[in-house]
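The structure is given below, and queries will be raised subsequently.
In this view, the complex is presented without one of its protein chains, the others remaining in place.
We call the chains A, B and C, going by the order they appear; numbering starts again at 1 in every chain.
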Amino acid sequence: MRDSGTMGTALRPAFAAGGMGGSAVPALAAARLVLARDLKLAFRKRSQLVQPLAFFAIVTTLFPLGVSPELPVLRPMAAGVVWAAALLSSLLALELLFRDDAQDGTLEQYALSGRSLTWLLAAKTAAHWLLTGVPLALMAPLAGLALGAPGAAVPGIVASVAVGTVALSLIGSIGAALTLGIRRSGALLSLLTLPLDIPVLIFGARATELAIGGQAYGVPVQLLAALAVLGLTLAPLAAAAAVRINLE
Amino acid sequence: MSDFCLEGENVHLWRGDHHVLRGVRFQVRGGECLQLTGANGAGKTTLLRTACGLAYPEGGEITWCGESIRKDMQAFHAQLAYLGHEPPLKAELSARENLEYWVGVRRLLADEELEHALQRVGAQQWADRPVRTLSAGQKRRAALAGLTLMRVPLWLLDEPTTNLDAEGQRLVGALIAEHLQAGGLALAAVHHELAMTAGQGLQRLELTVA
Amino acid sequence: MAWTWFHRLASPPHIYRIAGRLTPWLGWPAAVLIGGGLIGGLVLAPPDYQQGDGFRIIYVHAPSAWMSLMVYTTMAVAAAIGLIWRMKVAHAVAASCAPIGASFTFAALVTGSLWGAPMWGTYWQWDPRLTSELILLFLYLGYMGLRSAFDDVQRADRVSAVLAVVGVVNVPIIHYSVVWWNSLHQAPSVMRLGAPTMPPSMLVPLLMMLLGFTLFFGALLLVRLRGEVLSRERSASWIREALHP
Partner (left out) sequence: MKAFLDMGGYAAYVWPSYALTLTVMVLNIVGARRLLKRSRKDALRRLMIGGTES
């Protein structure tokens, strides 16, 4: 009987976030909390973290086996292989971006939190990038070297993949939000997302190609950055709209 | 004692060809709790989701303190807490961590407050175990702790007593009664009547299957 | 008020009636223009000095390519209107556009390949125009796939509308990136569309075809729209009126 019939004795300050309390969390702090939560969750389930990277390694391994083990043959296609593999790995992790949160009701709580859903989803996308984009950017040079790229190309490959995956994560967040309510959405998600990813692929592969050839790769990386900025301003809005519709 | 008021005026909503909400009307004021009853499929959950703005009614309007909830949805959401069928908890995190993130997105949370809320739902023993290892009733209790920590005037509860034992059901009743006494209001979809002292503020709205 | 007028115009019974009445007014001029364009393009226009009679493919390729983009834009604009004003009729327009646009994108792709074949000596070149057209086809397929993944028309409408808007923002970006990519690797396209240097005997049939295809799209859209509006309507009274005159 500890819990019942004790009304009034407990401490109950007035309603906090009801417009009168000043303790409501600003949008940015809320977004930071969402980011921290996703990172913590990811490190509690490490296997999901490693899978896209293993996938990336396997895809790049397929090409020497399927085409030719000779580096002079592989070198001209290295940029394309690295980028196609990065694209597919980033896509692989996307299906999980909102899936768990949608199933356990977390997404609903975000939508009803009184905070901007756009910001919270942007934070989730940032977590996705930190967990797949950054590791991919660090792994891509290894794949490049294995395919015959010179050591001097490493900074260029890292830069282009790091910037390009920002755009990929953002575009992907729209696809993931759109297919939220669909079971077995993998193939559809790819069909929706990959055509939109094509500019990223083109500029990214070009930057990597130039880096491997020892040339200046500034222009395509800048174009990638422009895509990332455009994605940053529009993608979270579209994703939030899609999530709202799917929660309806 | 408070001028909070949630009103539904002639709310219509379809799901596909199914006319789920057919001109529903309700009014809940500060200090009142409206119990939604009705068979499965009568639209209890749908009405809750419409009341909080997740679902969009094709006819009629929901108002909060006299203004349409659509006018400033974000401000309206800042004043409500919604508890769905499933407690929104992550299996890999402990109950305490879950509450820190869940409530933390909305407001700054002091440690003593969190401690007090956990104590209130009887969670001291298992607050630091991963939610994965908790029973359904314990998860529900953790979610109730989150609910009280929101400190918002409007509670929307979907079957709040599911999976709870007799004592847990009394706890829900006590929490709601306390909430009402502080001037809050609640809308609860229920299968069994809430275990509350009859009298103050308890109303009922029966929904029927189309 | 302007708004009440707008909403009455967009009310399903009104649209259903107007669309039915308007269809022949678009359909017949389309048939005449396309028929005239065919004769003009196949018979009256002189052969091109470089491509001979092979250039006559332009009279079906260019209008198809024009349709593929125009229909996508129409679809996206309708989808945006549907999203913003929660207007069912606008969603019905968007839903009607997709299969039409996809089919003409396919036609543009195949006719483009047939046009290029004698010039390139192969049926497929990664020509920027063809590549863009191929990606556009993927966008259409994605849109239709997403739409068909939902049982609830209401939700399918709104989710696919977001995709259409996102897609239309991307179409120019994709196009320019493909052109940029292509300029690094090979010569520009052999397909010169609507060149201002064309003599009138070549240009007039082309313009007739472009206009004819556009009107044809309008007529198709109206017929499909009536079907889509009916399937979205729940209020029985006007359906009874509409179907039992």
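Heads up, the rule we're going with is that a residue touches a chain if its C-beta (ideal position, glycine included) is under 8 Å from a C-beta of that chain, and two chains touch if they have at least 3 such contacts.
Since this is a predicted model, take the numbers as computed values, not measurements.
Student: One chain is left out of this view; which of C:A76, C:I100 or C:V159 touches it in the full complex?
Tutor: Spelled out, the listed residue whose C-beta touches the missing chain is C:I100.
Student: What residues on subunit C make contact with the chain left out of this view?
Tutor: Residue positions of subunit C that touch the missing chain: 38, 42-43, 47, 52-54, 56-57, 60-61, 64, 99-100, 103-104, 106-107, 110-111, 114-115, 117-118, 216, 220, 223-224, 226-228, 230-231, 233-236, 239-240, 243.
Throughout what follows, only the chains that are shown with their structure count from here on.
Student: Compute the centre of every chain as the mean of its C-alpha atoms, then state which one is farthest from the centre of subunit B.
Tutor: Of all chains, C has its centre farthest from that of subunit B.
Student: Name the two chains that are joined by the greatest number of C-beta pairs in contact.
Tutor: Ranked by contacting C-beta pairs, first place goes to A-B.
Student: If you average the CA atoms of subunit B and of subunit C, how many Å lie between those two points?
Tutor: 48
Student: Need the CA-centroid distance for the pair subunit A / subunit C, whole Å please.
Tutor: Inter-chain centre distance comes to 33 Å.
Student: So which bits of subunit A are touching at least two other chains?
Tutor: Residues 248 of subunit A each touch two or more of the other chains.
Student: Can you list the residues on subunit B that touch subunit A in the complex?
Tutor: 52-56, 74-80, 82, 84-93, 97, 101-102, 104-108, 116, 120-122, 150-153, 167, 170-171, 173-174, 177-178, 181-184, 195
Student: Residue numbers of subunit A touching subunit B in their complex, please.
Tutor: Per the stated touch rule, the residues are 1-8, 10-19, 21, 23-25, 30, 33-34, 36-37, 40-41, 44-45, 100, 104-106, 108-116, 120, 247-248.
Student: What residues of subunit C sit close enough to touch subunit B in their complex?
Tutor: On the subunit C side, the touching residues are 86, 151-154, 234.
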